[in-house]
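One protein chain omitted, others in place.
After this line comes chain A, so read on.
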Amino acid sequence: MAMKIGEGKFKDNVNKNMEDTFMRGAVAGAQERLRTRRLDAAEELGNWEEWRSHGEEIRQHVLNNLDYYLHELTENIQKRGGHVFFAETADEANAYVREVVNSKNGKKILKAKSMVTEEIGLNQMLEEEGCEVIETDLGEYILQLDEHDPPSHIVTPALHKNKEQIRDVFTEKLDYKLTEKPEELALHAREKLRQEFLTADIGITGCNFAIAESGSVGLVTNEGNAGLVTDLPKTQITVMGMERIVPTFEEFEVLVGLLTRSAVGQKLTSYITALTGPRMDGEADGPEEFHLVIVDNGRSGILGTEFQSVLQCIRCAACINVCPVYRHIGGHSYNSIYPGPIGAVLTPLLGGYDDFKDLPYASTLCAACTDACPVKIPLHELLHKHRQVIVEREGRAPISEKLAMKAFGLGAASNPMYAAGSKMASAMMKPFTKNDRISSGPGPLKAWTEIREFPAPNKERFRDWFKEHEKGGGGQ
């Protein structure tokens, strides 16, 4: 599995997923909980708008000086005996990891949650190499057990499953005999995973933010699994998107605070870990060998373009948690491991319009995403920019739509045409009108009236009324 998680067309996916009432109930409930928690956490912190601006500033500064910070990060990791590899493509990243794994004769690999490894299809590659790969984040673990069901959310990947479904997966795959109580399920997973930690050869993590000044990798979890993944195996590999850097621990603190509050409404998560290279002489723990794989995979192509601000993203999913479209169609409809508004912006940039050109249209441009983003990415504007690129630069819009919009442009801008059109509308619609309503409209109205009534155009337009009204001297 790489970034693209299915072959289906967007429309077909949507129709299929919208029938999944379990999923929709789970998503709606989670959205309401997470939204409320986020707002409460922001309120409790105070001056939220200032914090957002500060977060935006930090992210923009890093993106505008990315070469400098990548260099600083690399130098500091190498100084402490770590290895850094810069992968231009997913294949290069996978090839490097494969080499490291093979050189260590690694067979059992433990993973902490990482979206970028999903993006490059790392697990699949490792499994093809004959390795046993075990996800240790509870959500990812559930999905992996369930025949590699893809994540439907970037923070809570198994959001689309309810506890009964999770119990069924455990019963089938883990010989689980208890109930659907979350505590029992979590304890069972914990017992299973503990055994794995002790016998793993290699630990692989993602990276929330790398800290350039110290060459550290910052990880944020609630389960403490990232700590075990990096402490117990002898070799640690961290894979990160090339933009996920902060200059110093000072900015790390700001962004972690924005991330945990926006993602789950917590001041801090239970574990915030900063790992700095391999174990040095005299240190009690840490891996013997440390590798950082910095993944470009299309990101540098976004830098310097009108879409650069999407790289500010800190993967908190606040936009997903407020999206009214995601609410009904769920994450899998997007066909990408990056769903929701951030996914609809990022996926076509990384994966191209051939597979993902429907995504920017899966939005009403309601701007709930933009409003929620803790680093002020203008997501709805970026969705709109995609539409503009698809129409104007790529010329991929359907001919019928192009003609309609051309006609709109002419008609809306011209008084005689607008006047004639709006005046004639009532007469033209007459055959379809009953009780001032159109229930089954022709042409472009058909799609509207399949769902809703359409009002018959007024026989007397407002402007006609106003002319008469004005003649009467503005009286009643």
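Following the convention adopted for this analysis, a contact is a pair of C-beta atoms (placed from the backbone, for glycine too) under 8 Å apart; a residue touches a chain by one contact, two chains touch by 3 or more; residues count from 1.
As a working rule, contacts and distances are computed from a predicted model.
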Protein name, per the UniProt record, of whichever chain is missing from view ("Peptide/nickel transport system permease protein", "Lactate utilization protein A", "GntR family transcriptional regulator" or "Aspartyl/glutamyl-tRNA(Asn/Gln) amidotransferase subunit B"): "Lactate utilization protein A"
Residue among A:V325, A:I342 or A:I377 touching the omitted chain: A:V325
Touch residues of chain A, complete complex, unshown partner: 11, 14-15, 18, 32, 322, 324-325, 327-329, 361-368, 370-371, 384, 386-392, 397, 401, 405-406, 408-410, 412-415, 418, 422, 425, 437, 439, 444, 447-448, 450-458, 460-463, 465-466, 469-470, 474, 476
